[in-house]
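Inspection log for the structure reproduced underneath, given as structure tokens.
All protein chains but one are shown in place.
So, subunit A:
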Amino acid sequence: MERMPKWADVILTPLISLVLAFALSALLILAIGESPAEALKVVVQGALGSSYGWGFTLYYATNFIFTGLAVAVAYHAGLFNIGGEGQAAMGGLGVALVVLALPWPHWALALPAAAVGAALMGALWALVPAWLQARRGSHVVITTIMFNFIAAALLNYVLVNLLRPVGSMDPASASFPAATHLPKLSEMALALGVEWGRNTPANISFFVAVAACLLVWLLIWHTRRGYEIRAFGKSATAVRYAGISALRITVLAMLVSGALAGLMAVNNVMGEAERLVLNAVEGAGFIGIAVALMGRNHPLGVLLAALLFGFLYQGGGELALWTSIPRELIVVIQALVILFTGALDNMVRMPLERLFMALRRKGA
């Protein structure tokens, strides 16, 4: 028997966690002498109050969908991939190499090629930890986070010494040629005769992200491999007993996970910056963990959680830009949301479950 109805599990629990996090944030804002109501207004208006805000919210959400899916897929196999940061950074390198290597005539050709490059580099970066886990028992939590630092160092070396145009101060690659610039959502809206979100970075990758959600759903719940991944996550010993290779499942799950994280680069590197900068990922790999936790590792949940975090990120950015609330406090608020929705989930869930059980008993 289920302990509580599905809607309570999926919607009510995160909602209460969110309200708690916001309540605590409001106290913090009060404590530094600012008005929480004013702050909330800036956040909501800045992120959702205009098509401009939406353009940024969707851009950040696209990043978080990819990294959230990456964490979710690995999680189904019982693997905790916290290397999304490094995998996305390597994905960026894949995009830059593909885009700069050939004179692409049109973005429609460059996009699939760059996506393949990004996914390959991301997957490659997850391969070694996966193999070490399956063959040597080195825990992926340790190895994937170590690989984040290796990725940062490698990217720094490549950008500073190989890809940086001579004389440029900035450790960044050359700008991508205009033909490879992805259409922004604002341009697509304009083509339909609607003026929406001018000068915002949200681009066609958002649809790639939504398609990725669909593909992950198909993979996990509607293929034999997906079944094996889930079974492996539930009980690795049972799966081994059933004759399924643990090495193959571990590597497969991590490859898919790394590829998804790498794909994020299509959005931030190819869609937004239109060149590879050192700091391109900006913590999206880690936010993906919170997104996956909050989304219950389901693609639809990841999509919704990514939108929420996109909203928080853009709203928080607006708060930092246009009010005197210091940006450090905004990081604290974002951390509170992650803490309540991710780490302290059971604090809300257990009393709720008890409440629903009691209600059901009374009803019966």
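Convention: a residue touches a chain if its C-beta (ideal position, glycine included) is under 8 Å from a C-beta of that chain, and two chains touch if they have at least 3 such contacts; residues count from 1.
Rule of thumb we're sticking to: contacts and distances are computed from a predicted model.
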item: Per UniProt record, name of the chain withheld from view ["RsbT co-antagonist protein RsbR", "Phosphoesterase", "HAMP domain-containing protein" or "Nucleoside-binding protein"]; value: "Nucleoside-binding protein"
item: Chain not shown: contacting residue from A:140, A:278 or A:304; value: A:278
item: Sole contact to the chain not displayed, among A:8, A:29, A:42 or A:95; value: A:42
item: Candidate in contact with the missing chain, chosen from A:14, A:91 or A:201; value: A:201
item: Absent-chain interface as seen on subunit A, which is shown; value: 41-42, 45-46, 49-53, 56, 59-60, 152-153, 155-157, 160-161, 164, 166-167, 169-172, 175, 194-196, 199, 201, 268, 272-273, 275, 277-280, 282, 313, 316-318, 320-322, 326-327, 330
